[in-house]
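Missing here is one protein chain; the remaining ones are kept as they sit in the complex.
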Amino acid sequence: MRNPLADVPVPLLDDLIDDEYVRSLVVGVVGTLGLLGLFGLLFPGSVAGDLAGIVFSTSTAASTARLAAPIVLAGLGGIFAEKSGVINIGLEGLLIISAFASVYVASVVGIGNAVLGIPAIWIGFMAGIAASTLLAGVFGVVCIEFKADQIIAGLAVWLIALGLAPFMSTVFFGGVNTPNLGANVGWRYSAVMVVVATVASWWALNRTAFGKHLEASGENPKALDTVGVSVSRVRYAGVLLSGVLSGVGGSALALSIGQFVGSGETMVQGKGFIAIVAYLFGNYNPLGTLGAGVLFAGLDAIQIRLQQLGYAVPDTLVQTIPYVVVIVVLALVGRTRLPAAAGDHYETEE
Amino acid sequence: MSGRDGGRLPAIVRRVLEPFVDRSVAERVLISLAAILLSIGVGFAIVLVSGRIAQCSTAAWTMPVTGLGFCYDPIEVYVVLFNGALGYPFAVGEPGIFNAAWTPFNLSFGLTLSETTLLVFTGLSVAVAFRAGLFNIGTQGQLVVGALATALTVLAIAPLLPAGPIAGVVVVAVGTLAGAVGGGLWGAIPGALKAYADANEVITTIMLNFVAANVAYVLVLEVFRAEGSSVVATRYVPEYAQFRPWLFPNSSDFALLALLVAVGFIGGLYYAVEHTPFGYDLRTSGVQAAAAEYGGVNAKLTTVRAMTLSGALGGVGGAVWVLMSEGRWIESVPDLGFDGITVSILAGNNPLGVLPAAFLFGLLKGGALEIGFRTDVPTELVGVLRGLIILFVAMPEFFRMAGRYAGLGSDGPGGPGTSGTGGEDGESEASGDAAGSGSDAAAVGGGEADA
Partner (left out) sequence: MNPAVHLDGITKRFPGVVANDDVDLEIERGSVHALLGENGAGKTTLMNVLYGLYRPTEGTVVVDGEPRSFASPRDAIDAGIGMIHQHFMLVDPMTVWENVVLGNEPRTWGGLRVDEATAREAVVELSERYGFDVDPDARIADVSVGVQQRVEILKALYRGADVLIMDEPTAVLTPQEVEELYDVFEELTDQGKTIIFISHKLGEALSAADEITVLRDGVKVGTVASADVTREELAEMMVGREVLMEPATTPREPGERVLEVTDLHVEDDRGVEAVSGISFELREGEVLGIAGVDGNGQSQLAEAITGMREPASGSVDYFGEPMAGVSRREHIDRGMAFVPEDRHERGLVMSYDLVQNGILGSQHDPPFASGGRIDWNASTEHAESVIEAYDVRPPNPDADAEDFSGGNQQKFIVGREFERDPDLVVAAHPTRGVDIGSTEFLHDRLLELRAEGKAVLLVSSKLDEVQGLSDRLAVIHEGEFSGVVDPATVTEEEIGLLMAGETLDDETVSGAAIHDAVDDGLDGSGADGADGTGDPDDAGGSDRETATDEEVGA
């Protein structure tokens, strides 16, 4: 079954995207948005008009960027880990821990204060990254050194963070939700970070020697080992990068509103799992992951705006769309192929 | 057969006893215990550290020698946790002294057992899929669907029967069956997707959890919501159609009967997995799919069956949650499915291990409430402990290394002990054989790729 969307020529992207699946994704999204804009312009009073107004409004862009940042960044991180052969299902936990740590450290430093000339909020931001990277490091040691089952260890990372963040919040602030910092990181920062991280990830994966080593490590670690590159090292790098990127995402999420919410599933609310969906949907391509992440976050943002305009959209059902989509994609399209050695331990001979 | 002891037990008895003497099972138990202890140790450290950082007027605990004061007393936390979960069989503050007023039928212990009962079902659900080599992370969703199916079925058929104990038995049975069917169908979806579309079950089950939660929520919100209810929930099922809390206080939401049913399920599932042809197919698919196929096992069908059975067990868990704990379907479904993963892993995916593992997590749940009442330590600590236990259980290699480090050699907790049953004579025989077939042994030892 040939996908007609894949045949549409995309002059600028041809060099960048050789994967026809990702291409059809890009073409599909751009096409839908274009049609929507067209209808919106032609029939300003209709539903399409309202929808177009929402889709192309700044506030939607802002909330999309805010919601997409953790999804896309954690998704990019997930690519690095999984490409290297370590399935990191604990992205959710990394987001949670970094969201909390960023707010905590920012509040300890105190908004208005600065360390070495860096404002507290950015100190908090870096602390979030550090916390997430640390937890990813633990995960890496457990998986690579102690040969733990990656899925179970990933679940453990999630559960630990899910317990630890509200626990710490209660210890320090007396409740599972932290008080609001009264300052935040603007959505434009999130948007810039997402774009920069996506482009940088694409470059790292496709143009650097490290990217080749990552791919070899996940596809045929023995091939990498026999040419003298340490598989463990490459895998550690992949896992730690997933920590760094998730840390950026988690910090951006919490600091964009200046608060950590720790009740229930915490403010992360499954975005780490959606991130997995996003990179699978994007077929391990950072650009595809960006597209999928923005699509899911955008749907959410549009749905919120529609509610505000009085359209009775069952929000819960809209939130269900990405999950259903990924199941359908996995089942019907079946394009997503995990790296051949993902999930397997690797040991050098003798 | 020479060389084998004459007074041998009948094969069936040895089969039944084997799991308890098998060295890999013994190793499993040791690792689980070590993981629990290590988690408690790490939790101890977390309590200490956070107790040093937290603000309080008087120190709850002072470290010997150093004189450092801490806001939280880590020893007290654990004493309260385990003592409290049992309803204080030991006098508070004086550990070791039996509390004369204690009976097992107290509220706290009831809560602990209630949680234990529910976790048995979800633990079995995860375990049975695991044994077939399938990672069912979707027990949560299967439980949600099963619970809704039970609630709706019971609400639908209860009015058709005269109220009373007999009707109660019928309604509970039918309701539980409905839960099993609902959960089973929901579990069959990822099973079929895995078997016929090669879709990774880890991903699909995670996704189906969200779908189940959202769809059930919308269904109840829009269609089945009880009138005047402030939360999103169905109507209550009639009281006679619930598992009743004999002996235990009403508010404990614990029915001994449900626990007995759970234990029955453990026995049944253990038997099915270990001693029936179906179980043989299932296990063989799990440990070595290629050999199972060679042995005539239909891999696709086994995958669907295992996931359906797993989902059905999760669904029964949901039924018991409705018919014992809540009396209705309510949106705030606890994370019983996810805890089931922890229980199953701690149990080494052995149905018989599910009971103690579920009880441990029941204790943590029951004890968490007591920690909230009696100490200043946030109850979320229990969540951290849960995560730590699963993390440590996931890394048996760590404990094997630790065992070797501690000088226990290959006999350590992890070592594939050379003194195991039958290993001794096996070794001498094997070396004699190696001498006889030098080339073959060399092929194995020397790693000839084509051997």
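Order as written gives the chain letters A and B; numbering starts at 1 within each chain.
Everything that follows uses one rule, which is that contacts are C-beta pairs under 8 Å (C-beta built on N, C-alpha and C of every residue); 3 or more make two chains touch, one makes a residue touch a chain.
Here the structure is a predicted model, which is why all the values come from computation and not from measurement.
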So which of A:A216, A:L253 or A:L280 would be touching the chain we can't see? A:A216
Which residue from B:N136, B:S252 or B:T284 sits in contact with the chain not drawn here? B:T284
Contacts of chain A with the absent chain, listed as residue ranges: 203, 207-209, 212-213, 215-216, 219-220, 222-224, 226-229, 340, 349-350
Over the whole complex, note the residues of chain B touching the chain we left out. 1-4, 10-12, 14-15, 271, 275-277, 280-281, 284, 287-288, 290-298, 421-423, 425-426, 429-434, 436-451
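Assume only the chains that are shown with their structure count from here on.
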Between chain A and chain B, what is the separation of their C-alpha centroids in Å? 31
Give every residue of chain A touching chain B within the complex, in rising order. 89, 142, 145-149, 151-153, 155-164, 166-168, 170-172, 176, 270, 273, 276-277, 280, 314, 316-317, 319-320, 323-324, 326-327, 330-332, 334, 338
What does chain B use to touch chain A in their complex? 46, 50, 53-54, 135, 137, 193, 197-200, 202-204, 206-208, 210-211, 214-215, 217-218, 221-222, 338, 341-342, 345, 378, 380-388, 390-391, 393-395, 397-398, 401
